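There's a structure below that I have some questions on.
Entry: subunit A
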Amino acid sequence: MTFLSDHVLSFILFSPALGAAALFLIPRDRDARLRNVALAASLVPLGLSLWLWASFDPGAPGYQFRETAVWYEAIASRYSLGVDGISLTMVLLTTLLTPLALLISWSIKENLRGYLALFLLLETGMLGVFLSLDLLLFFIFWEVGLVPMYFLINQWGSANRTYASFKFLIYTMAGSLGLLLAIQLIGLTAGTFDLETIVRVWSTLSQPLTVLGLPITLPVATVKAIAFWAFVIAFAIKVPVWPFHTWLPDAHTEAPTAGSMLLAGVLLKLGAYGFLRLVLPLYPAEAKAYAGVLALLAVLAIVLGALASWGQNDFKRLVAYSSVNHMGFVVLGIAAAAYARGSLSQADAVIAVNGAVLQMFNHGLSAAGMFLLVGVLYDRTHTRDLEAFGGLFPKAPLYGGVLIFTAMASLGLPGLNGFVSEFLVVRGVWPIFTLYTALSMIGLFVTGAYVLKGLKKVLHGPMNEKWSGHNLEINRRELTALAPLLVLMLFTGVWPAWILAVIAPAALRLLG
Partner candidate 1 sequence: MIPLSWYLVLAAAIFCVGLYGALARRNAVAILMGIELMLNAVNINLIAFWRYLNPGSMGGQVFAIIVFAVAASEAAVGLALIISIYRRRSTVAADELNLLKW
Partner candidate 2 sequence: MTTELWIALLPLPPLVVFFAILLGAHRNNRLSHRLAVGAMGISWALAMAVFVRAVGVADLAHAPFAASFNWLPTGAGWLRMGVLVDPLSALALFFVAWTCLGIFIYSIGYHNFGQPRDPHDQPGLPPHHGGVEPMYARFFAFISLFAAAMLALVVSDNLLLLFIGWEIMGLCSYLLIGFWYGKPSAREAMVKAFLTTRIGDVFMLLGIVALYSATGTLNFREILANEQVLAALAAAPSGVLGLSLAGLIGLLLFFGTVGKSAQWPLHVWLPDAMEGPTPVSAMIHAATMVSAGVYLVLRFFPLITAGWHEGAALTPTMTVVAAIGAFTALFAATIAVAQNDIKRVLAYSTISQLGYMIAAAGIGAYVAAAFHLFTHAFFKALLFLGSGSVIHGMEAGEAATSKGDHAAGGHAIDPQNMFSMGGLRKRMPVTFWTFLIGGFALSGFPLLTAGFWSKDEILADAFGHGHMLVFGALAAAALLTAFYTMRQISLTFLGSPRTPAAEHAHEPAWSMRIPLIGLAVFAIAAGWIGIPEHFPALGGIIPNWVHGFLGASLAEGGAELAFSATPLLVSVAAALGGLTLGWWVYRRVAAGSPDPLERALGPVHRILKNKYYFDEFYQDVFVRPAYWLAETVVAGWIDRGIIDGTLHAIGGLSLRVGAFLRKWFDLLVINAIGDQVGNLVKWGGSVLRFVQTGRVQQYLVVGLVFVGLVFTGLLLLRP
């Protein structure tokens, strides 16, 4: 038992990958067994992360459940894992969403084994980013998460999937290149890839960097500037921050339902997590200097993302654009925290980071829920055109009810989860960027407009006779996949302290 508890992070990290390997021991045509094994393999990390949540001590300083092992000694990179309140929240989100996404993939028929295996690999990749405390390890998992998603979109996506998957891959790769460069520069300058060590010594470094013994030397300031911008661009693409967002509607729209769930639910959070974990601690000065720009871009994402969403007539694209809008609040909170850290508004900065992390979690729930529901409708009707629906509420009362519920969570209705985090972000940002906060309210208003547009066109109005012979009601399996999300949305809205109690101390320590 101590072996298990000493290495629980490794178990969480690699059990999906092991599950993926196990899938190849099963004949490719045994669909039911493949599904069950994949589901079981994704439930293991969920169970372990629940145990992790229960035994995590929010008050203790630093990272917990540390694991280190020699890995790549020649360049001083180690296999080093650990969690704090922020990454634990993300780990819980990832391990929660993956089984639900697998559950919603039952309708996949074509090459099921490959699909499931890619999904589990994707989970390992995402978890690795949240768990690693070594920059090189971080980068590797960052890339590992990318490849399965490419294939998921490319092989199991809808009509325009080639374009979308290519755009997704190229866009993200463009960011990753800079990330790799920055990590190498940091590693060479600091002599280690260990995150904690780097954070500790980074601000005191003054020795210029000699590149590979060549007669080229870079002053530390240059190294920092290059690495800062490389990080920012990589993470900004992933979040995505306006104007790097156009891969998102395409990728989300073309991906299979479960892929969209994880893409919106977890993959976008990798970028925001990178900001919190790397940019804020490593570049306090640069982050402060450019926080205004970042905040402006975040406000643009909020406002323009909402407007673009409102202007869509494709239900899934509408939901996809809503991610731009919601993630804008995350970035706004982070930008404000970067700006106000260490100043008189320190308390506001802490609230903003709390709000940002909670918003990441909440958006994970509501965006996954929305994509699931859009997928359910698409499964029945094979169209995403809003004009093709109308008046479906009497045909699918249960579906309509949960759609309204999830849409309201996404809209930020008080009493549900989204409101708490948006309130915290707005509260934290207001004293720091007052004008931007006021401008972001336009986005919040338009959020209402597009959510209601979706509901209106799908559920309300005269019934579209085209669907009168169809059974559009959500089935029990899909409801099972949705139910945990609904419960969490309500519970977090009513009692947010259950999760903020874990996030808040970590946010406080993050900002010193």
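Per the selection procedure, all candidates are chains of the complex that A comes from, given by their letters.
Going forward, a contact is a pair of C-beta atoms (placed from the backbone, for glycine too) under 8 Å apart; a residue touches a chain by one contact, two chains touch by 3 or more; residues count from 1.
Predicted model, so just to flag it, every value in this text is computed and none were measured.
**Student:** Any copy counts here: identify which of 1 or 2 touches subunit A within this complex.
**Tutor:** Selected candidate: 2.
**Student:** Spell out the residues on subunit A that touch candidate 2 in their complex, using ranges where they run on.
**Tutor:** These residues of subunit A touch candidate 2: 167, 170, 243, 245-246, 249, 304, 307-308, 310-312, 321, 347-348, 350-351, 353-354, 391, 393-394, 397, 401, 404, 408, 413-415, 419-420, 423-424, 426-427, 430-431, 437-438, 441-442, 444-446, 448-449, 452-453, 456, 459-463, 495-497, 500-501, 504, 507-508.
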